[in-house]
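Worksheet for the structure shown next.
Just one protein chain is left out here, and the rest sit where they should.
Entry: chain A
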Amino acid sequence: MENTAPQLFKITFDGIEIEVPPGTTIMQAARQLGPHYAPPAMCYYEPLKGTGGKCRACLVKVTAGSAKDPRPMPKLVPSCITTVQDGMVVENTTNESVLETRRGIVEFLLINHPLDCPVCDQAGECHLQDFAFEHGRVTTRYEEERRTFEKHDIGPYVQLHMTRCILCYRCVFTADQITNKRVHGVMNRGDHAEISTYIEKAIDNDFSGNVIDVCPVGALTDKTYRFKSRVWFSKPVEAHCDCEKCSGNVTLWYRGDEVIRVTARKNEWGEVKEFICNTCRFERKKTSDWTIEGPTKISRHSVIMANKYRADLKKPAFGLKVAEAQYKQIDDSRPYITDGTTIRELSKENNAKANQRSLAENN
């Protein structure tokens, strides 16, 4: 009797042998080995059908095409859309030409990307930042004018900074797969290409907010979170709620006692498996709306974990006792303000003072 179970393909990735079912891409095979081995991905997004092959960040060298035809592939191939062959030998970080090409890819992606990380809300969880940090060069060689666009509001909650877009098409695929058929999402070609109003049309959809999570850079950002905080000032907490539209599993981002942002949960590849609805994302911003599960597990090397301490940290018992015995109530009438408009009003006052001190005589 014939064996109907699919034959497993044996491939060698960076010298490690791994068996994967036919139809697997090199990227998926590498991801089985772990984050240390997997090539970087800017446009490929596993939960979205059809993504990949745009950004060239994941190029790898295939030194033997298959067991039957062991000739190397002439050019570097994008690992996210190249399926494996039996006996394929792939080189990722072990091949100098791959690393050199990646340096070039970073430069290409950064040609039109503004270096406004200090202003951008995505900084700290930006894939392009990570990619450039790991694979790019320290300084820029680009001297020409960068392409710029006006900021564009897509609906009441999402803002499009086309200037920062790297044209990965992830949002287009998201819009395509959550709404009814539309065909194109990017207008014009080459340097003039831009995300068109197509995703704006998808904005009345309940799941349109997911384009924010899907965007690898800060091109699509949450307007309710705009300039509120930096990711490393906020503390991510896993929570869920009973939502009739989506799974209700989210990550809450706290600053103090305040939920400043709600996002979907991201896995180790920064990908969202369960898309959440706009009600959860933009309207449920009170702790009472959620059931808290616990702090999100994030690598302690991530900037998000900077200046945060574990709850199970051992505290010195004696020191605590002394502190308790010597505790005195102080009159701390300095108000703790989190309300945005009040802060703005106060800041105007404060800045007027600062300007009076330092600019007055100049005028």
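Note that in this section a residue touches a chain if its C-beta (ideal position, glycine included) is under 8 Å from a C-beta of that chain, and two chains touch if they have at least 3 such contacts; residues count from 1.
We adopt the following convention: contacts and distances are computed from a predicted model.
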### Task
Among "ABC transporter permease", "Putative Oligopeptide transport ATP-binding protein AppF", "NADH-quinone oxidoreductase subunit I" or "Heme lyase subunit CcmF", find the name that the UniProt record gives to the complex chain excluded from display.
"NADH-quinone oxidoreductase subunit I"
#### Entry: Which residue of A:Asn188, A:Ser288, A:Asn307 or A:Gln326 touches the chain not shown here
A:Asn307
### Residue of A:Arg230, A:Lys266 or A:Lys285 touching the missing chain in the full complex
A:Arg230
### Task
Would you mind spotting which of A:Arg146, A:Lys245 or A:Arg344 touches the chain that isn't drawn?
A:Arg344
### Residue of A:His36, A:Arg141 or A:Arg357 in touch with the missing chain, whole complex considered
A:Arg357
#### Entry: Residues of chain A (touch criterion as defined above) contacting the omitted chain
116-119, 123, 226-230, 232-233, 303, 306-307, 334, 343-344, 346-347, 350-351, 353-355, 357-359, 361-362
